[in-house]
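My structure is below; once you've seen it, I'll send some questions.
Note that one protein chain of the assembly has been removed; the remaining protein chains are unaltered in position.
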Amino acid sequence: MDFVFAQFLTGLAGAASLFLVASGLSIIFGVTRVVNFAHGAFAMLGAYVAYTLTARFSGPFGFWGGILGASVLVALFGAVIEMALLRRLYRAPELFQLLATFGLTLVFEDLVVLVWGPDDLLGPRAPGLAGAVELFGQAVPSYDLLLIALGPIAFGLLWLLFHRTRFGVLVRAATQDREMVAALGVDGRWLFTAVFTLGVFMAAFGGAVQLPRDAVNHTIDLRLIVDVFVVVVIGGLGSVGGAFVASVLVSELDAFGILVLPGVSLVLVFVVMALVLVVRPFGLFGRAEAPSRAVPEPGRKPPAPLSAPARLAVAALVAATATVPLWAGDYLVTVGSEILIVAIFAASLQFIMSAGAMVSFGHAAYFGLGAYGAALAVKLLGLPMLPALACGMLLALAGAALFGWFCVRLSGVYFAMLTLAFAQIAWSVAFGWTGVTGGDNGLLGLWPDGWAASPRAFFWLCLAAAAASVALIRALVFSPFGLGLRAVRDSALRAEALGLGRAPVQWAAFALAGTVAGLAGGLFVFLKGSVFPDSLGIGTSVDGLVMVLLGGIGTVSGGVVGAVVYKALSVWLISQTDHSKLALGLVILALVLLFPAGLGGLASRLAPRRRRAAAPAVHPAVGVGGAP
Amino acid sequence: MTALLAAEGLNGWYGRAQVLFGMGVTVGPGEVVALLGRNGAGKSTTFKAIAGLLDRREGRVAFAGEDVSRLPTPALVRRGLAYVPEDRRIFADLTVEENLSVGRQPARAGSAAWTPERLFALFPNLAEMRRRRGGAMSGGEQQMLSIARSLMGNPRLVLLDEPSEGLAPKIVEDLALAILELKREGLGILLSEQNLHFARLISDRAVVIDRGHARLSATMAEIADDAEACAAYLAV
Partner (left out) sequence: MTGRPAMDLLAVEGLAKSYGGVGAVRGVSFALAPGEVLALIGPNGAGKSTCFNMLNGQIRPDAGRIRLAGTDVTGMAPRRMAGLGVARSFQIAATFGSMTVRENVQAACLVHAGGMARPFGRADRRFRPEAERWLDHVGLLAQADRPAAELAYGDVKRLELAMALSGAPRLLLMDEPTAGMAPKERHGLMRATVDHARRNGIGLMFTEHDMDIVFTHADRVLVLSRGRLIAAGRPEAVREDPDVRATYLGGGLTFAAAPGRTEAVS
């Protein structure tokens, strides 16, 4: 019992840091609508800078001054980032800022390795709080008690800030309608910078106060961002109180899960999140959000099937690609196969993202299920490659149908987070079920059948699969089913009133996209000869998102272009530099700034413009920002 | 007398589509001017162009004699321009008092500043619901709050976009009284309307807009009696 109490306190202490970081994310999202993927990286930076400052200045003043100083420094850095980068992107399509902040994360990860080295760093103990306090016969670290107090204090201060100051009222107003706030004479740019700076301060502070408890390294940003996403989603986006409750819940689940079921403690948090979202689709304290920017940008042409000349051009392109193995070396051909495989993956994700407005943060789950399905079919059933690929697709279909059934009940960011949760569950299973999946060691020795064993033959197989997948998806988009999918995306209300339910249509599309992703995963296994849990990891999911956003979310198959550019670029950068993340991050940032509508958007902008109707009558609500 | 607002040669775009073609309008202190036109004629766009809320705009806007064509919206608001959008855009999660406080700007020399108390006297309905959430109010109450909120900026000119749209006839009459009260205070008012009866009750002059062009500018009575113009441009 006493031990349970001590563990409970450990959980509460962990909650403080989580709450600080999560509240920052929630505040930033609330006002700027930016899902700040770099938030974990800012927390990590806070910890690193605090490490340096507390090492230089000792004593209580040095320690606390170091923690606060680090938070302020990182917050100022955040302000610079906001003004230099994000400010240019607020008008870009939704989620584009996600791409930019993902690029930032890559840059930060490599930068901290350059500055602080790749090893774990242990921070100093807090002066005067290094010991422990005896509570119910258990030693509880004094620093933990301080953190336990810090959480509610921070919460109280934030509450006062938002409800008792004009700044807070402005922030809450901007959370609902930032354009109207500007129309009332408040300089929105200043407000955004202030909010972003505050949010980054909370992140850095949350990272820095963990210094005496946990070692710092350059990978904590990803772990943190996933935890924080979970907290914010359970609590309800934009709700600071919700973030507080959820951070306690998640932290306690962590603390006790490890004791009760060490193997599945990773899964536990995600299962709870999935349960919460199924019961309360907008988190514990969140409220239904009006779909933002459902109106397409003015002047965008409705998507239409390719014209006859365009079809010919695409066929010529495919034929030209088929000649690659005739003149290129094996290395290039193998890289080409990999690019084709990720193109299939990107195309499947784009199908649900563009035609369905279902932005999945966990599409890797179906890529990975396809991979493991194919691998296990070979290992356990001894099947040849093609039937094994079919098995992989079946497993991916089953997984997508099961997870999708829950996911399509939600929308927007909540949908994204639930897909992420399911992907993390799938990852945990692959990681933890060592008897079957080999765990971290993966499954090895999975090579194609003889007829496809040469790089050249495998390339052609991948090309055929990619061409068929993309053609199939395009045909689907323009079929009656695809029209229905776009209909429920544009207006679920109208579709329901006509007699078309949203959930069944989206579910079918989700399952289909998962199956195609499974094909990509299966091919990937035979390309590499192995499969690892990484294939279901968040990194793979984010790669997919980057490719689609890069290709242009407003296009039907721009993701294919995005995949080719992104994959080729990352393969080339890895071969050229040790700091490939830094380089890739900078390239992503440059692309985002130069082509804020994606590469596909660029293409459609260069295409000859349709002559416009003579009467320039425009729906007034389509204007700047549109009606809420 | 210098006009409070003098806009001329306004061209405005939504995306790639040009919506305004050399639009112009002037409003003096204590004057109510109605911008009449069908839907899609460019009324809302004219307002947004004046208030600096369009992405792409050309032309000249002078406010109290000063060229403000290049100023961003917040700077215009500080000089005394208020914009009340068509869809009211109340902050649903904020209380009535908090909604008002978002609109607050420093007092203007030479005129009494608007306070919540003065506004509650002008719109008695709002006084009974100071702590009510904006989202829990009816359409008519939201319209009153939207106007009250913009008055907190102590404007000299108010742009009212379709204020009577979707309101019960009785509420529209209350609104007319409030607007006439503001006129007596010396405020300039530019409103867009489709309800000719309502416009007639309160307006001194009217400008008829059609397909982004100003077609007619005359006293309200002249335009209302011009059956030909009404049929051609207002589809009455």
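Going in written order, the chains are labelled A and B, and every chain counts its residues from 1.
Everything below uses one rule, namely that a residue touches a chain if its C-beta (ideal position, glycine included) is under 8 Å from a C-beta of that chain, and two chains touch if they have at least 3 such contacts.
For clarity, every value in this text was computed on a predicted model and none was experimentally measured.
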{"item": "Omitted chain - touching chains that are shown", "value": "A, B"}
{"item": "Residue in contact with the excluded chain [from A:His218, A:His363, A:Arg486 or A:Lys528]", "value": "A:Arg486"}
{"item": "Which of B:Glu8, B:Glu165 or B:Asp226 contacts the chain that the document leaves out", "value": "B:Glu165"}
{"item": "Which of A:Gly59, A:Gly156, A:Gly501 or A:Gly529 contacts the chain that the document leaves out", "value": "A:Gly501"}
{"item": "Interface with the undisplayed chain - residues on chain A", "value": "294-296, 298-305, 475-476, 478-484, 486-487, 489-491, 493-501, 505, 613, 617-622, 627"}
{"item": "Chain B residues touching the omitted chain (full complex)", "value": "17, 38-40, 137-141, 164-173, 176, 180, 194-198, 200-202, 220-221, 231, 234-236"}
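Here, only the chains that are shown with their structure count from here on.
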{"item": "Averaged-CA centre spacing for the pair chain B and chain A, given as whole angstrom", "value": "43"}
{"item": "Sites on chain A touched by chain B in the complex", "value": "166, 169-170, 172-173, 175-177, 179-188, 297-299, 609, 612, 615-624, 627-628"}
{"item": "Chain A partner contacts - residues on chain B that touch it in the complex", "value": "14-19, 39-40, 44-45, 48, 51, 53-55, 72-74, 76-78, 83, 85-87, 89, 91-94, 98-99, 101-105, 149-150, 153, 211-212"}
